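Quick one: structure below, then a few questions.
Note that one protein chain is taken out, while the other chains of the complex remain in position.
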Amino acid sequence: MVYFINDIITGALIGLLYALVAMGFVVIYRASKVFNFAQGELVIIGGFIVWFTTMQLGLSLWLSIPLSLVLAGLVGYAIERIFLTKLIGESVFSMVMVTVGLLILLRGLVLLLFGPAVRPFPIIFPLKPLFLGDMLIPMNLLAGGIITIVAAVGLSWFFNRTRSGLRMTAVAEDHVVASSMGISVKGSIAFAWVLGAILSTIGAMIFLSGKSLTFLASDIGFAALPVALFAGLESIGGLILAGVIIGIAQSLTTNYLDPLIGGSLGSVVPYIIMLAILLVRPTGLFGWRTIERV
Amino acid sequence: MAPALILSAGRNIMLELNNVEVTYSDVILALKGVSMTVREGQCVALLGGNGAGKSTTLKAISGTLKSEDGTVSAGSIVLNGTAIQNMEASNVVKNGLIHVMEGRRVLRHLTSEQNLIVGGHMVPNTAELKRRLDHVYTLMPRLADLRNRTSGFMSGGEQQLLLIGRAMMAKPKIIAIDEPSLGLAPMMIRDVYAVLRQLKSEGTTFFLVEQNSAAALSIADYAYVMENGRIVMDGPADKLADNEDIKEFYLGVTASGERKSYREIKHYRRRKRWLG
Amino acid sequence: EETYNLALLSDFSGPYADIMPIWTGSREAVFDWWNETSGKDLGVTLNYKNYETRYDAAQVASLWPGIKSELDPIAVVGLGGPDVAALSERLPEDKIPMFMATAAYGYAWQPDSWIFNPRPTYSHESAAFLAWLKEQRGGDEPLKAAIMASEASPAYVDMAKGLELYAEEHPQELDLVEVIYTEVQPTDLTAQMRRVARAGAEALIIQTNTSIVVAAKRGLQANGADIPILMSSHNGLPASGGALGGLDQLEGDYEAYGMAVAADEDTPARQFYETLVAEHGLEAPWSVVTAMGISQGLYTVAVIGHAIEENGAEGLTGEMVREALFARPITAEETHGFLPTLTFTPDAPFPLEGLKVNVGTVRDGKIAIEATGVDVPDVQKW
Amino acid sequence: MTTASGSAPLAVRNATLKFGGVTALDDVSITVNDDELLAIIGPNGAGKTSLLNVTAGFYRPQKGRVELSGTNVTGLRVDQIARRGLARTFQGTHLFAGQTVVENIMIGRHMLMKSNVIQAFFQFGPVMREESEHREAAEEIIDFLEIEAIRSRPVGTLGYGLRKRVDLGRALAQEPSILLMDEPMAGMNSEEKEDLARFILDVREARKIPVVLVEHDMGVVMDLADRIVVLDFGRVIAEGTPDEIQNNPAVIKAYLG
């Protein structure tokens, strides 16, 4: 029973990590209507930046973490400048497809810059787990869970309650309308990518702390995707619930069902849950409903 | 053209189009050298048949052509001394022009009031924002009733009102508005025009594209008529309202001043085109 | 003077890109060495060319026709599972054999193969290790072990399948307490490692990749569990140690495979490596990957040498090379002790008899040979 | 008004439609008789479009029913209702913007065509014949609406007025037995309105189909309509001939001003 509860807690925390990565998707979507397929790549880039500042430059964590976040933001900004700015005014679809190109491109660039080697990743959160009686909670996931919740609450306040947030919402609705009202679509998208890159870097730190880093780490992007859809692409607060549900479901499947069937249903379960919810609510739990009017 | 000069004498030019050409998709030439002048405080109407290029003119001014693969391929557009052809739409707004687009483009998932707030996003403080909201609501009480309605679900006319209100929120120097009366009930048209007149009296300049020529000419100081991407006629509004052809084709009254009956129209139709 | 071509398949950018430069550098050094020594005597030059397949069957399949027409190779020097998958049906038709370096695969365990491994399957290797470990431990109860696998590659699943069958058939030897499937880049294995520890595992087999070793190691550390991990050649001690930030992290863990362990000891293999470094421009460090590359090169040239002795230097074909492989054993001397004496038969793609496994470990932060010539137990085909 | 309601081409009975707290239709009943042009007018937000939407099956009323020639079609999908002979044009445009005028009109004929995917794949003779036949019908409509010149222009590049005409053409291509039009005249100048008015009258003459017209241009409505229904706040507040309506004080107060 203790183990069962522990599995639920760990699952929920992993789910929150997914939610954090998914927040990268959502933030970019929420401020620009662009679905960023290259989100997983942003996670690796963040990872490599952290690796570079700690392992290569040898900076202490206190220095390297803020430095990495700034660098990540710059990378996000650069990507936006190079690839997306020129497309403002074109269909959103084109922008989304640019991110498909980016997915392939960034993967190659990471390889070119950092090579394929498996790199040690710094230990950012203590390796010793937290023991609660018989239960054990990995520190990185615990810290990640807290960060996720704080970030989600903060960002959803920002998007829903502040004037800037509303401006970005307008961009997400309709680029042309937003810019015809004097809202800088460029600024909104740039902000989104900076934020998306920073969130991804935080995600990378939690995900990879004390482990190893290769470009395969980008898979977490697609692991987090169901969480984003489950919550609905416009909902930041909803990610918490979605992450917890999916994380628990996945953990229980991996721990109790997979040994029985001898397969890895665990990795598919998030997608199955996502499909199920979308069939009931086609835009996720809290996403904007499609408006059809004639 | 003398009266026009008199009318506009002493007023600054706010918006000027010089031989503007607009090309869509690199091949379709939609405006073929259009020149116009809008002076401060004036209301200038742009009339013309379907496909004449009226909306294209507005889009060229406001910088929203790009999303339809169009560009200003020649000529210049000057707003308050700044050249704005092919400028990004959001910067045109910063220069004081708001374009109320055709097609009822409300921010559909936001409520009516949120739409208005976004419209006033450049307002520096909350008190001022509140004041402008109230101003909109007093001029258009219907919007006050609808303030919490998701704008995407509102009726066509309601959305039209919202767009006008949203433009007002930015307190622009000049509003370029595309067919404000489109889809409005007769009473509502009167109300909307009353609002426009009110704004005009408060000093807002208008660039007005209309099909409802009667309404447009009733408020406009000066009017241009466009056909096929060219200006074919222009003059002070009252002058144009007396023009025979304008009467027949835009105001729907016969030369004798009577309204024609739609039932009486025969199978043959007189087709007369101005050659530009 | 005859020239023959070898096609070298490599993965410079897939999952094994990290070890590829060393691997292919080593085998190329062997070919250079051979050209300058035996090749000169026999009047034969081996010309080789690397092809980037990124460990992707589709890429292999699409490159293959071009390789064939461009190079007309007498043998392919292969890389891993995807090559086998993509070419096992094509090579018999094109009559070109392929020589691998890695352990073999259960799914390719067919008679009349054209693809050959000098080592038995991964499951053979892990079973041998476990048998050895049990002996070390003493006692009669079966050894409890767990294995990590992944569905990311058929080869990974194969590792688990083979060992599962072995455990089933030898219940007195091995009790496989956990078979855990995970991603190639796992999020967190703390929970899984607790399961392993709870089950009382005495060894953890991870023959997949480095990332899983690292995550598992961290998971074990988090649980305060000290269970030795067995790694294979391609994710062995140096690679995993590097990814963990130091070999010392792997103190007491093992690697085991059917070829020489790249330890500090002075062995014939080590000496041959030094020759290659000194005289043939080899730049790779002395590591298991280097050993893999050299052993692959050595048995390949040995077979080609046999074929030339048999058929003369002229008109050598892939078919003759394959015949030569079966015709006589490749002795341990010929491979400078990198490999045991190999006796191939048409029954299997790897030698079924005389198989030996070496075990390496980390002692005092250094790689050391723990055991040599460990017998491989009888693993049934699965 | 006198036709036995059982066989009226279209009847909406006691329809009530609510969206959350908003009542778009409140117990609305209308009947459209054979070969009649019924106009629906009312202030903005009165529920005119909603009424058409309920009729076309786009919204499902909470109460009440919709009958086409006496058969109950409430709850059917829009396409099923369209196949039962109801066509409509839209407020604003809902054309297929990337397609040419001909293609838009051919889409209107989709449901009248019968070929299946396999035939289409192999392009057998019958498919080609069917295509040609329907293309001919489409061309007739193009001729009729006098849009030959823009036949192969993508609709997205047309001005509003022409789009409205294409919209009508597409509805006609469905060979409907009843036609609903939502503000067809909006955005037109009087010359264009005259053209369209003529087309509407011609349609009735040639096809003898009843038309339901929602329109704000009183000139058009008064001239064309046989009968007018006035909606306000989702309720029918008046019904009658143009003359009756023009002088109805409730209508003047709510709508005409």
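Each chain carries a letter (A, B, C and D) given by its place in the written order, and its residues are counted from 1.
Methods note: a contact is a pair of C-beta atoms (placed from the backbone, for glycine too) under 8 Å apart; a residue touches a chain by one contact, two chains touch by 3 or more.
We adopt the following convention: contacts and distances are computed from a predicted model.
The listed options are "NADH-quinone oxidoreductase subunit J", "Acyl-CoA dehydrogenase family protein", "Peptide/nickel transport system permease protein" or "Amino acid/amide ABC transporter membrane protein 2 (HAAT family)", and the UniProt record of the chain not shown names that protein "Amino acid/amide ABC transporter membrane protein 2 (HAAT family)". Residue A:274 is the one among A:43, A:124, A:205 or A:274 that touches the chain missing from this view. Here the missing chain is touched by one residue of D:54, D:95 or D:201, and it is D:95. Where chain A meets the missing chain, the touching residues are 35, 37, 83, 86-87, 90-91, 94-98, 100-109, 111-112, 115-116, 222, 225-226, 229, 233, 261-265, 267-268, 271-272, 274-275, 278-279, 282-284, 287, 290, 292, 294.
Take chain C: the residues that touch the chain left off the picture are 10, 12-14, 17, 20-21, 24, 49-52, 54, 56-59, 61-66, 68-70, 82, 85-86, 88-90, 93, 106-107, 151-154, 156-158.
Where chain D meets the omitted chain, the residues involved are 56, 58, 77-79, 82-83, 87-88, 90, 94-99, 103, 106-111, 113, 115, 117, 119-123, 127-128, 131-132, 135-136, 139, 152, 170, 174.
Quick note on the criterion: only the chains that are shown with their structure count from here on.
Taken together, chain B and chain D share the touching chains A.
With centres computed from Cα atoms alone, the innermost chain of the structure is A.
Computed centre separation for the pair chain C/chain D is 74 angstrom, with centres defined by C-alpha atoms.
Centre-to-centre separation between chain A and chain D, using Cα means, comes to 47 Å. For chain C, residues touching at least two other chains: there are none. Touching pairs of chains, sorted by label, consist of A-B, A-C, A-D, B-D. Those residues of chain B that touch chain A in the complex are listed here as 62-64, 66-67, 88-90, 93-94, 98-99, 101, 105-110, 114, 117-119, 121-122, 150, 152-153, 166, 170.
Within the complex, the chain C residues that touch chain A are 12-15, 17-18, 20, 151, 178-179, 181-185, 187-188, 190-191, 194-195, 209-211, 214-215, 218, 221-223, 239, 242-245. Partner chain A is touched in their complex by these residues of chain D: 49, 53, 58, 90-91, 94, 182.
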